[in-house]
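Missing here: one protein chain of the complex. Every other protein chain is in place.
== chain A ==
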Amino acid sequence: MVEEESLRVVRCGGSELNFRRAVFSADSKYVFCVSGDFIKVYSTATEECVHILQGHRNLVTGIQLNPKNHLQLYSCSFDGMIKLWDYTDGILIKTFIVGCKLHALFTLDCAEDSVFVTINKEKPDVFQLVSVKLPKSSSQEVEAKELSFVLDYINQSPKCIAFGNEGEYVAAVRDFYLSVYFFKKKTTSRFTLSSSRNKKHAKNNFTCVACHPKEDCIATGHRDGKIRLWRNFDDEKKYTYTCLHWHHDLVMDLAFSVTGSSLLSGGRESVLVEWREAAEKNKEFLPRLGATIEHISVSPAGDLFCTSHSDNKMIIIHRNLEASAVIQGLVKDRNIFTGLMIDPRTKALVLNGKPGHLQFYSLQSDKQLYNLDIIQQEYINDYGLIQIELTKAAFGCYGNWLATVEQRQEKETELELQMKLWTYNKKTQGFVLNTKVNMPHEDHITALCFCNAEKSENPTLVTTSKDGHFKVWILTDDSDIYKKAVGWTCDFVGSYHKYQATNCCFSEDGSLLAVSFEEVVTIWDSETWELKCTFCQRAGKIRQLCFGRLTCSKYLLGATENGILCCWNLLSCALEWSAKLNVRVMEPDPNSENIAAISQSSMGSDLFVFRPSEPRPLYIQKNISREEVQWGVFVPRDVPESFTSEAYQWLNRSQFYFLTKSQSLLTFSTQSPEEKLTPTSKQLLHTPAHVLPSASFLCSMFVNSLLLSKETKSAEEIPDDVSMEEEKESVDSDEENNFTEEVQDTNNTDLGKDIIHQLSKSEEKELRKFRKVDYSWITAL
């Protein structure tokens, strides 16, 4: 019973949209993309996510339309299953169990009842293309074990395989050769590029392949940026090829238009190139797409293209090369320097986005809200260039001010540093640059924070730097005869024995400023900028520093590099307690006294939630992630939850999000977050009214479903198969995150012995089930 409420770590959106090529529906109304363990259905017109198809227990690796029914979609996954979906309603139709990890999926019009998948053979780098016969059966789950071998030693990526001329042949590329398998003749031709022998110029490795839809022509992309068009490849001697060369870096993907009259290519230049009539001199460009083009797909109707980019974005492009829609997920291809922040206005998660930008990402809708260009310079995409990095950012005064720091260091002695202060403009609803400070410090800025006290009349910003100083910046009148312009100026410079300043933090009321200088913590009076007292524990350099809140505001917490967590009492100026904990992330909850600390050990990352007043943690969850957690943040909830269990009360008012080294955004939840993203009410509203039966007919059923029946098993005895299936799926999807929690118990909980003691909880659970029931009840109609 307790498990029902136990916390699990769940992935909360922000998963990759650019993992595989997007697929268009036959009418070009929808575009599908794989996204972690789910498949997302987007409307091409509105950019909205229409459905999330959930059911796979591992990464989805391929999707294709069912060639026999264009309203159905096949998907394959690492969990060894091929699933058939009805995408218009978002329903799973069938599951075929293959059993081994599936890496890519291909369908053919002419192949009657089989699909092609890529599987891994013993060795880690040896992949095979096999055809899987999908048996006809009425049952929901069918075993599909009939595999027939097609091609061996192929590349893992589906970009390296293409079927041509209505399935007469399949072309696969790997390293320096192209192999073509002819299904009728059952022969394989193999063409090797000369430089595989000549290592000196070995830059013409194959990167991708596409087949002409009408002619016997194979286009291949290469690492040196060339595109080769192969013809006459049915004869190993008479084969010939043409070169098209525009890209200066590797060709990431290729696609032929539906009629084959043009070829699309893209790469790191972020330019979509359309080669018309496959002629070198006849090409069109769509430049400035923002990030490396990773995939290109073409709609079956021929009117739309879709490019997937490395910054987790899909762009829907019209046939005339005009971008019409952008579907942007959480940008993930860069290092996160700024950490996770919450914009106090929009409640959006703010972090590094595109190069030189801050992204505002809505956690509720799993969508990027907007990008704020901080560096405001053209980004030149090339290897070896040292770029300007946006290293620090902080919000102040309820989101009225934003401070950013950017730096670029080419040589040890040549540091370029710039601090910018942005003010929120209510008219334009955006941030406007107010003050630009060149070289605010002599060395790297290590931390910056605003004084966020409620009664502070003057906005104050503190920056700390490796040059041994911390500077206080205040907002003052700019020299303007109208006295209307305001700007930021330096008010005070403080230092402590030439130590490097590493962290800074304001107390909740803004009266005290704590600045850490390597091993020493100094406390300053924010009124007079007088040094009040120092703390030194000789336990290594201070890595994190924060004040307690609310009732615990008299405490100051510091975590050191040597793995000691110290808590000082500001009233007695003495160490209150210390604990041995290798803290990586320490975040205070703005709505409570709680502080979350994530420690790193060889086993993984562990979470500790505690109050500064006592060293005993409120909640411990071991092994929240196998990899290092880099950043964390508390996000205030719009509607407080009411966890009764003492261990979870810390989640009542805020939710905790954290980001791992591989940049997956995770959170804690007792229910799947997807459930929250698409609540039942939304489902009800989304169902068109004209397909629903009359309200009088529905009413009694609806009310009946809300009634509590006496048998506790009623939930499991719902006659509707689909709802059963869905419930099971949601269980499956919970499990996929590989976390310790076991949720299968949900089905058995009704049979639990202590049902009488925990009646309130079982009731609650019942209610939740009924919520599910009425949702399936809608779809059943």
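Going forward, a residue touches a chain if its C-beta (ideal position, glycine included) is under 8 Å from a C-beta of that chain, and two chains touch if they have at least 3 such contacts; residues count from 1.
We take it that contacts and distances are computed from a predicted model.
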item: Protein name, per the UniProt record, of whichever chain is missing from view ("UTP4 small subunit processome component", "GNB1L protein", "Insulin-induced gene protein" or "Beta-hexosaminidase"); value: "UTP4 small subunit processome component"
item: From A:163, A:241, A:424 or A:656, residue that would touch the chain that is not displayed; value: A:241
item: Of A:216, A:303, A:491 or A:561, the residue in touch with the unshown chain; value: A:216
item: Contacting the left-out chain in the complete assembly, out of A:282, A:425, A:476 or A:662; value: A:282
item: Hidden-chain contact residue, picked from the options A:69, A:232 or A:320; value: A:232
item: Residue numbers in chain A that touch the chain omitted from display; value: 165, 168, 214-216, 229, 231-232, 234, 237-243, 248, 279-282
